[in-house]
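Structure, as structure tokens:
Of the protein chains in this complex, one is absent; all others appear in place.
Note that the chains take the letters A, B and C in the order they are written out, and that residue 1 is the start of every chain.
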Amino acid sequence: MSTVKTEDGHFHHAHHFNSLSHQYDSAKQGVWLFMVTEILMFGGLFVAYLIYKSIYAPIFHVGSSYLDVKMGSINTVVLITSSFTMALGIYFNQKNKPKQAVIALALTIVCAGIFMVIKYFEYTHIIHRGLVPGKFFNNPEFQQKVVDFISNMPIENLTPTLSDTAHMKKIAPLYFGFYFVMTGLHGLHVMIGAGLILWVLIKTANGKFGAEYYTPVEGVGLFWHIVDLIWIYLFPLLYLVG
Amino acid sequence: MNNWLNIITANAFMPIQGTEIAGKVDNFYAFLLISSLISSIILIGGMAAFVVQYKRKSATDKTAYITHNTMLEFTWSFIPFVIMMVIFYWGKVIFNELRSMPDSASAEEIHVVGVQWAWNFKYKNGIKQYTKDNDPNKQVMVVPLNKPVKLVMTSNDVIHSFYIPGFRNKQDVIPGRYTSLWFKADKPGEYQVFCTEYCGLQHSQMPATIIVKPEAEYTAWLDSNKPSMAASGDGGMNEMANKGLEIYENKCRSCHSIDGTKIVGPTWKGLYGAKREFESGAPVDADENYLKESILNPAAKIVKGYPAAMPPYAGQLSDDEITQLIEYMKVVK
Amino acid sequence: MSQVQSTTQTTTGHDNYLNHEKGLWSWLSTVDHKRIAIMYLISILTFFLVGGIFALLVRGALFNAKPEDKFWSYITPDVYNQFMSYHGIIMVFMVIVPGIPAVFGNFLLPVMLGAKDVAFPRLNLASYYVYLAGAALAVGTLFVGKIDTGWTFYTPYSIKTSTSVVMAVLAAFTMGMASILTGLNFIVTTHKLRAPGQTMNKIPLFVWAIYATSIIQILATPVLGITLLLISAERLLGVGIFDPNLGGDPVLFQHFFWFYSHPAVYIMILPAMGIISELISTFSRKTIFGYTAIAYSSLAIAAVSFLVWGHHMFVSGQSEFAGVLFSIITMLVGVPTAIKLFNWISTMYKGSVRLDAPMLYAIGFLFLFTIGGLTGVWLASTGMDVHFHDTYFVVAHFHYVMVGGVLMAFTGGIFFWFPKMFGKMTSDTLGRISWVFVFTGFNVTFFPQFILGAMGMPRRYFEYHPAYEPLNQISTVGSWLIGFGFLVALVAIIQGLVAGEKAGANPWGSKTLEWQTSSPPPHDNFPITPTVTAGPYEYR
Partner (left out) sequence: MELAIQYSLYIISCVCIFVPLFGFGIAPPTVIGTALSVFAGNAYSLIAQQGILKNFIKDKKDSGASGGLIPILEETQKLIDGIENPGTAMKAESHSHGHDHAEGSHHIIPIPVYVGVLVVLLIGTAITVEVAQFDFGAMNTVIAMLVATVKASFVLAFFMHLKYDNMLNRVIFGSGFFFLMLLIAFSVADIFTRVPVLKAF
């Protein structure tokens, strides 16, 4: 959408739309459609998670006890707050208050930064203990814990797969496969989102947006909220449930 | 091209029928062939007729203005629907038959392992590799005539697929899992086996042959090719059962007898296939699943008149060891 | 009565989208949907040529059964597997999936709706470059490590093979991204940019087809995306989700893969059906029979296509229950497809049929698609599919649908809309000659493959049982005929570009909106935004 602000301070919609609000509606619909693809993409991972968790629950249970719930919770709070400041960023744009909008957007980026830093410490902590997916996994203690957990389970709940000790030891890293793929893909989205927010921040600072036209801010906002939304599900699934 | 005439006998171009089910598949095939021929004659014939009859005659031809006809449209949605439901049901019946395994007591069980790029067949008496003309690439599976054969299949590396055109049957062979397939050959002869799941460089060079022999010849073959090692075991015991015997000696002997006496737990004599009654719950036949469950999780079903004393062996015995134990139970008669 | 009255006469001299701006850069940086469509056309024809050469090589290699007889010793099993994989990947991801939506959808959708452009023109250009980047990655594997997994990337083979699978799946991922962006663009355009009076039940059936396609693209492609990413993660890190050695389930991979790839079959065929609806109506000069039924059956096919993917997996080790469940739902797809076939044929009833080259291709489509569709029912039935699965029967079936369906419609579409795109006519004689070769060649190539499949010849075989040799030789000869036919079509296109006679605004006497503007259309499609008063097929 090539919307430009002209000399006299008005916004012009692209030639194939009738009006700014027509363009706004279309753009928003496009962003929503894109959000659907995001949901389905992460959805694939969630389906795989659900299936493996119902087959190999002990691995997931023991695995989640290796993660730091405190760090996870702080990250959740940080991300929720960033969603809030993002919503404020849109609000101030709607109200024609670019200065406040810039502050809100900057806070969002700061939150994204905090999130990534905490994530970095989490990752290094886990990787140092050898809790890496498949090929590089090196933590016999974890494998032993899974086996111990299974041998403490009530007999009537056991399935033949779980009773096979050697097999369970071999596939124990599966949990960290999921952990790294899911949080990794999510982290990638956080970084992309931060980049996009920086882009709209600069444009807001340059006075490119106002109450009449703030579509990109709204679109980036939707993207950022989806990132938040996915984390809302990821956090309990990876850190708490098991 | 004799095949052309076979359209009437309803197995045009299909390979020879090696099983009874193959005949049923071919009847279904004939139905599909003929009904599809009729449908395509209606569709393509109608199209051709209209193209010829309503050829444009002048640049200003007037055409009829027909937008729709609800009754007609309903008819040609409904009739295909009915036909397709018939096809679905017929197919489902055949599919169920192809997939419902014979009970293991009456069937000959052969283990199949797919590797890149060969099939390995393992018999219960220890025959592992049997090849034609001493060519290591020509794997042969010998099976008895008129007796159900159950193949228990797995793969060592990637997915393969075990396909016997003559029996109209096929099943993927998946690493880390067992899949199974059964057939009852009713014509002696040689049948080709293909791998039909793309598995890499020599996907097309995984041929094997199934040779169907009358039961007497089959037993003779089994005996003459039995590895010498199995012969040193006691009586007709197979290789797997031998290993099971070892485990029995180490772990089970103190509670289970093999001569019918009651120690702590029930005897294993004649256990396999017998009907078991429990303290609670319906009686079941002692098949592989029941036995495996009772080893891993004895508390699930307590045999009538015995204490719930056995510890669970979950985590202590591997899948292979359990299979060997069960094979051993089968031979304790 | 046409859809709008009187917009043609306002054609302003020679100003059209082709000469609106000049120079290579004006093309590469254009946001005009028509120019982007032309760029797509050029790239897709190029890739089609490459994919076609691979097909001919594959067929050539199959001329003889035994490796020692093969006439070209360069083709070893190794090379054969690569050629087979490249043929699949190029034709599926680079030609047929983007083909009709990206070329004809881009060019015609806004014009048929009476809009000036698609909703997001810059996104449209971006998606073209994303597509090119993906294609470059895919072609890049030719020089870095090759690829030999087939287009399906089945695990665990794709995890174990030493070829450059990561690069290939990233290529497919990137092209999937382009496909999502295009679909998104089309949905918003259809919702938001229709001309005044152009209600949803007045839009041409081609738009309905593209609309249904776009819905599938949006909903299915992301799942393919994550599946492909997981394969790369599997190879790089060994996360174990699809690797049986690490606890994964290869059958789950097949579920994920076919959740995209079955609807993808409809991404390919639905737009082709849209083109056929336009061609048959125009060349019979008659209102389409059952507009509503055809339009809604597109949506029905789109919706049901998500529920049937398991029919690719009847023998893959999925449970018997799932097999039967998928089988019965698959049968339901047959109903809307049958509706479409019947409706097209009844459209010709009491019409005024003229067999120009585009119509010949449409007739060819009906012929081949009938066979492809009917054999599809065979494969949807569990009992029969156990025998036919992964044999040449399947190969023949999907080529009848994909080549006999999609490529026939694509070629027919090129001949049909060529005057609109370039303002020049193609030679009808050359078009007809090409049709004769493509059509006969096609049947000679693929009909024997049905028989080969019934006889039990498995697909993706380099070396096969000598009993299958005669039919394979017929098939190979047929592939040369197809190749020649498409070359003639290419000559016809080039001849039309260079020396075609000038075309009027509406050379075929069609009633849809795109023919009411000049040929080629002006930069903004219509001098004045048209007001639509009647349906798209009002031949009275």
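The definition used in the following text is that a contact is a pair of C-beta atoms (placed from the backbone, for glycine too) under 8 Å apart; a residue touches a chain by one contact, two chains touch by 3 or more.
Predicted model, so just to flag it, every value in this text is computed and none were measured.
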{"item": "Which displayed chains the hidden chain touches across the whole complex", "value": "A, C"}
{"item": "Given C:D249, C:D385 or C:E514, the one touching the chain that is not displayed", "value": "C:D249"}
{"item": "Which of A:L40, A:V132, A:V147 or A:I197 contacts the chain that the document leaves out", "value": "A:L40"}
{"item": "For chain A, residues in touch with the removed chain", "value": "18-19, 21-22, 24-25, 28-29, 32-33, 35-37, 39-40, 43-44, 46-47, 50-51, 54-58, 61, 69, 73, 76-77, 80-81, 83-84, 86-88, 91, 94-95, 153-154, 157, 159-162, 211, 221-222, 225, 228-229, 232-233, 235-237, 240-241"}
{"item": "Residues of chain C (touch criterion as defined above) contacting the omitted chain", "value": "191-197, 199-200, 215, 219, 223, 249, 251-252, 255-256, 259, 296, 299-300, 303-304, 306-307, 309-310, 317-322, 325-326, 328-329, 332, 529"}
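The rule is simple: only the chains that are shown with their structure count from here on.
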{"item": "Chain B and chain C, separation of their C-alpha mean positions in angstrom", "value": "37"}
{"item": "Centre-to-centre distance between chain B and chain A (centres being mean Cα positions), rounded to whole Å", "value": "45"}
{"item": "Sites on chain A at which at least two other chains make contact", "value": "167"}
{"item": "Residue ranges of chain C touching chain B (in the complex, touch as defined)", "value": "77-78, 81, 148-150, 152, 154, 156-157, 160-161, 244-245, 250-251, 284-287, 289-293, 314-317, 320, 323-324, 327-328, 331-332, 334-335, 338-339, 341-343, 345-346, 348-355, 363, 366-367, 370-371, 374-375, 377-378, 380-387, 389-391, 451, 454-456, 458-465, 539-540"}
{"item": "Interface residues, chain A side, partner chain C - complex", "value": "1-2, 14-17, 22, 25-27, 29-30, 33-34, 36-45, 47-48, 51-52, 56, 132-136, 167, 170-171, 173-174, 177-178, 180-181, 185"}
{"item": "Touching residues (chain side chain A, partner chain B) in the complex", "value": "147, 150-151, 155-156, 158, 160, 162-167"}
